[in-house]
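Note that one protein chain of the assembly has been removed; the remaining protein chains are unaltered in position.
As written, the chains take the letters A, B and C, and residue 1 is the first residue of each chain.
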Amino acid sequence: MNSLERHLRERRDAGQSSFVPYLMAGMVPDWRDHLEALVAAGAAAVEVGVPFSDPILDGVVIQRAALASLEAGTTPEGVFAELARRPLGVPVIVMTYFNIFHHLGMERSASLLHDAGVSGVIIPDLTLEEAGPWREAVTGRDIDTVLLVAPSSPEARVEKIARAAQGFVYAASRMAVTGQAEDTGDAGAVVDRVRRHSDLPVFVGIGISTPEQARHAYSIADGAIVGSALVDRVLRGMSALETEAFARDFVL
Amino acid sequence: MNSLERHLRERRDAGQSSFVPYLMAGMVPDWRDHLEALVAAGAAAVEVGVPFSDPILDGVVIQRAALASLEAGTTPEGVFAELARRPLGVPVIVMTYFNIFHHLGMERSASLLHDAGVSGVIIPDLTLEEAGPWREAVTGRDIDTVLLVAPSSPEARVEKIARAAQGFVYAASRMAVTGQAEDTGDAGAVVDRVRRHSDLPVFVGIGISTPEQARHAYSIADGAIVGSALVDRVLRGMSALETEAFARDFVL
Amino acid sequence: MTQTAPVMRDPGEDGRFGDFGGRFVPEALIPACEELHDAFRDAWTDDAFREEFHHVLREFGGRPTPITYLARLSESLGVRVYAKREDLAHTGSHKINNVVGQTLLTRRMGKTRVIAETGAGQHGVATATAAARLGLDCTVYMGELDTQRQALNVFRMELLGAKVVPVTSGSRTLKDAVNEAMREWVTCVDDTHYCLGSVMGPHPFPWMVREFQSIIGHEASRQMAELGVGTPDVVVACVGGGSNAAGIFAGFADSTAELVGVEAAGGAAISGGQPGVLHGMKSMLLQSESGQIEEAESISAGLDYPGIGPEHAHLAAIGRARYVGMADEPVIEALQLLSSSEGIIPALESAHAVAWIAREAGREIPSGSTVLLNLSGRGDKDVAQVRDILKGRS
Partner (left out) sequence: MTQTAPVMRDPGEDGRFGDFGGRFVPEALIPACEELHDAFRDAWTDDAFREEFHHVLREFGGRPTPITYLARLSESLGVRVYAKREDLAHTGSHKINNVVGQTLLTRRMGKTRVIAETGAGQHGVATATAAARLGLDCTVYMGELDTQRQALNVFRMELLGAKVVPVTSGSRTLKDAVNEAMREWVTCVDDTHYCLGSVMGPHPFPWMVREFQSIIGHEASRQMAELGVGTPDVVVACVGGGSNAAGIFAGFADSTAELVGVEAAGGAAISGGQPGVLHGMKSMLLQSESGQIEEAESISAGLDYPGIGPEHAHLAAIGRARYVGMADEPVIEALQLLSSSEGIIPALESAHAVAWIAREAGREIPSGSTVLLNLSGRGDKDVAQVRDILKGRS
């Protein structure tokens, strides 16, 4: 068991709900400060996006963040170097699209991630069937490859995913791309289905954008992932201090 | 034999070359004065155009005259009425396209032409094969239907046309529409071919635009028809007096 | 069984269709018309020529064009509508049939050049196309106004190697382009064939063009039989000069099918015109009180012709076909209807025929009837215009 999973299991077993905020690396010059503010607010782990030109699972907000980051000259290696510079104190999960790692080379990616202290990755366009070589590359590097379950995933598939999952299971609350939604959608049903096949922590994501929604997620699952709601505000100029305050409301 | 043919034969037999000028009725307000000037200058007969919207054997100059005339409101019946008002003293030959007579009705056209004292018609799009009903309509009304021979007309056809011709034979000097040309083209050959089959007067037309060309026509045929050269000048503002002077040069 | 003469027959040496047709041209053109008549008559009885004509239309022109059953339209109208898809022929309309025939004939006559008139540019593009294929010189006369309105088609013809001459006389549109082409032809009959674009003009053009276009009707008649439908109750085509209509009528004139030609209301030579003589033929023409030819007016450039082919005038006179006028408004609606219900954007010309079917289904066309529509061309050329019209409205 890698450290990410151990950490999250411990929290779960201790009855602690996990708030996992997402920010896009490089989207604002002080993105690193925002990450630290999130940690200060009580994030159980942070998700750090590495921008990709063609983010097919992202809605307009995170697309805009990716564009801003790319325009600022962000590169994957730059992000990893920045993360390596100083530990954040909570597990760092990198979220990006598979081409970033493929292009860099899987071995090299794994080694850079490891050196940066990254303990998990979410690659939304790398599903179980295609993940083999990648998982081999990160093996022995203390990096969990997080898998998603969607409302559309049939039972048999949930079972397969649950069996292969590492770190936690990402339960997509709805058939949608990232964004800010009105409710937690189908999260309950998805979480239930995952639970039937796995005792890993289950986090709800996609659309979670208010403390109320997060609390509802905590009531049905082990944690909530909050991306667009946060990214949107940071893009609009929210300061790191304000980020901390905003984030606190999501922490139980 | 109708009076037009008799008149022209007499001239021919008396060794007189015939100058036959053309003007478009209604092309200028004082078109009638120009006709009288032409007669005063010594025209053996005058050709009077009745404007038609789609004159396929006419070049730009006469097209322009037709347009001007139509825009001035000229109608076939108006032209005939004007011609009927007072005789010009020489035979009048009306030139127009067949639709004008067809539309008016052939019987009615023939009767109006007769009443106007018109003694010949040239209908460039009414060839021998189609002329039957028309020739019947004018029969007994002292109106000759003049036929053309073109450089392209084969021998057998020249013979047929020559046999059916009335008034005179119109020898087209070239494969062209009306206009002002540099020379008398193939006139010599065409006239020769006509003469082999007919003892009617033969007049050369199409492109004849200078006194020299006319004189050359007189040397090989019995007369010359001059249209565009005259029409062009009248359209450009030549007065009736100037028309008389201009025309004199064409009269031998 | 007595054999009766076909309704759409060989008009003989004088090119008469009843009272209409004939050859009303300057004497200078008579030999060329006669040469053409003889050459066509000779070629058309020559199996090798016919085979080459069919071969080129098959391998270059995209024939046979299919017949499409318009299922959704039929359902909504209550009549069974089949479309003969001339829109799929090379260059986008039936025009290719005629120009392939005439250019092959041009070569056979030993001529090296063609001239043509064009209105919006369809026939000009088709002629330039067929000429390019055979390496014939090509000059197209086009009203100056039309060269401006249809600048893209001018460029298209130039791409195809043709020369486009703007005609500045008269109304500077199609009618005058015909006049000018005739005038030009007078000067160059020796090496030049005048490739006329419809079943009009002096004999033998109306007959020859009908014969070349009759491939539409003969194909359609065979295809309707193959589809198990047999003779349709009604055959409908739009009518400008009348070539696509003549082409499809030719396959059904001797059958029980009712034949309907749809003219633009503003160019309805049959219902709004009178007998007259223009462009070398006697036919029905739009004319003023004093016999001047009037301009046709229609949103559809291809139907903007004040006359109609003489054989149509004859078919109307003997009651074998009837001709109706269609206003612009329902034509636009019909274009939208066919596009959205069948995935076929018709030419504005062809949309006239669609509009008549849409209007008369369940009325003049009894419910349950079988209707064969000649879809003479595709609407790509018209899309910008239709957009502007619809935009202008909203």
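Basically, a residue touches a chain if its C-beta (ideal position, glycine included) is under 8 Å from a C-beta of that chain, and two chains touch if they have at least 3 such contacts.
Please read these numbers as outputs of a predicted model, since none were measured by experiment.
Chemist: When the whole complex is taken into account, which chains on show are touched by the absent chain?
Modeler: A, C
Chemist: Taking the full complex into account, find the residue in A:W31, A:Y97, A:F168 or A:F250 that is in contact with the omitted chain.
Modeler: A:Y97
Chemist: Determine which one of A:Y22, A:F52 or A:F203 touches the chain that has been left out.
Modeler: Of these options, the touching residue for the absent chain is A:F52.
Chemist: Touching the left-out chain: which of A:A150, A:L200, A:I225 or A:A247?
Modeler: A:A150
Chemist: Just name the one of C:Q102, C:T129 or C:Q287 that touches the chain not displayed here.
Modeler: C:T129
Chemist: To test your reading of the contact rule: which positions on chain C touch the chain that is missing from view?
Modeler: Those residues of chain C that touch the unshown chain are 58-60, 62, 65-69, 72, 85, 88-90, 92, 128-133, 135, 152, 155-156, 159-161, 335-336, 339-345, 380-381, 383-384, 386-387.
Chemist: Give me the chain A residues in contact with the hidden chain, please.
Modeler: Within chain A, the residues touching the omitted chain are 52-60, 63, 67, 70, 75-77, 97-100, 102-104, 124-127, 129-130, 147-154, 157, 161, 172, 175-177.
The definition used in the following text is that only the chains that are shown with their structure count from here on.
Chemist: Distance between chain B and chain C based on Cα centroids, please, to the nearest Å.
Modeler: Whole-Å distance between the two chain centres: 37.
Chemist: Taking each chain's centre as the mean of its CA atoms, how far is chain A from chain C in angstrom?
Modeler: About 67 Å separates the centre of chain A from that of chain C.
Chemist: Counting only Cα atoms for the centres, state how far chain A is from chain B in Å.
Modeler: From the centre of chain A to the centre of chain B is 97 Å.
Chemist: Please output the residue numbers of chain C that touch at least 2 other chains, ranges allowed.
Modeler: Residues: none.
Chemist: Enumerate the residues of chain B that touch no fewer than two other chains.
Modeler: Answer for chain B, listing residues that touch two or more other chains: there are none.
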